[in-house]
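Yeah, one chain of the complex is gone here, protein chain that is, but the others are all in their spots.
Right after this comes subunit A.
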Amino acid sequence: MALWQGHTPELRAQVRACAARLRDEFAAAGAQPVECPILLPAATLLDLYGEDIRARAYVTSDALRGEQMMRPDFTVPVVQMHMEGGAEPARYTYAGEVFRRQEEDEARANEYLQVGLEIFDGSDPAAADAEVFARVQSATSRLLLRAATGDMGILMAAVDGLDTSAARKAALHRHIWRPRRFRSLLDRFAGRAAPVPSRVALLEASDPFANAGTEVGLRRRAEVEARIEALRADAATPPISDREIDLIDTLLDVKETLPFAIERLRDIAVDMPSIADAVETVARRAKALEARGVDITSLEFEVAYGRHQMEYYDGFVFGFYDVSRPYLPPVASGGRYDALTRVLGRQSGRPEGIPAVGGVIRPGLMVELGESA
């Protein structure tokens, strides 16, 4: 018989006990325990994450309800539940299985327990960020973990502040979570990439539709014309200056302990005033973390941290990693996801969303690491 996720019944009982302890800790901090269905309508998740979610979540279906996804995390159902009529401010905790497809690494669990804390409270976002981080840190303090932090808001503010067209900013914004595509767009907008010959030919053609042939498909001629117009406008847009590209690169290289990172970011903000507010958000959070007893002098802060996750977090991001086995998935992670609540809020007639931050812990990993410690 296959052991549950490689665990003996005894180990499994320890993991369950650990999950219960974590959830009780969050409940003691005022979080309301909630439960969520395992099967979620696939459409919502697909709409949020796009096709990539299929590589990460198990999809199943029946003839009545159509495609269902086995919950890959709790955040989406918890946000939906809250937007349907939760009073504010609110805080929730949960413990249950999540399911993740693993097609590259058999050693990674495809089913494991997750315990989480989610805070929906717009009154003091810095304090809420600090509270979630501090509670997760204290819940995992028996292990020797390294914390990594970042803030997606810095790069977003830098992009929004570039001296270029709105279309270019929107394109960069859309690919903030895809570092390779982001880089190639930046190179192109800076005039550093060789132009694609077919595109040059298209813009020079007297009749771009000369070789169009028969029109087929749902994407109509007007849409093609609109894109050609957009390409023309883009070709007429001056390149993003070397100075701005260098500033973005400098920004992406910032990786220091939090107090030094803030100092560095303030220096960069002198030349890049658009990030000033985002930098002060980091500074306010640092104060709030200190007030919570977190040792910020040793806390790592990296501007690029969190860019490889799914497009989800849009502010504070953090993760806790085992010091001696950095190749393991994070024992805990979390962040701020204000934009997600706006997207999901639309369905409940609350497009304004609510500032939200949360964190999750994997009790299975905690027990495994505690065992060998």
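Note that in this section contacts are C-beta pairs under 8 Å (C-beta built on N, C-alpha and C of every residue); 3 or more make two chains touch, one makes a residue touch a chain; residues count from 1.
Following the convention adopted for this analysis, contacts and distances are computed from a predicted model.
Here one chain is missing from view; checked against "ATP phosphoribosyltransferase", "SGNH/GDSL hydrolase family protein", "High-affinity branched-chain amino acid ABC transporter permease LivM" or "DNA-binding protein", UniProt names that protein "ATP phosphoribosyltransferase". From the options A:E10, A:E51 or A:E204, the residue with contact to the unseen chain in the full assembly is A:E51.
The residue touching the chain not shown here, chosen from A:R142, A:R227, A:K287 or A:R346, is A:R227. Within the whole complex, the absent chain has one touching residue among A:R71, A:R91, A:H175 or A:R362, and that is A:H175.
When the full complex is taken into account, the listed residue touching the unshown chain is A:R219, out of A:R192, A:R219 or A:K287. Residues of subunit A in touch with the missing chain: 46, 50-52, 54-55, 103-104, 106, 171, 174-175, 178, 180-182, 184, 188, 196, 198-199, 202, 208-209, 211-219, 221, 223-224, 226-228, 230-231.
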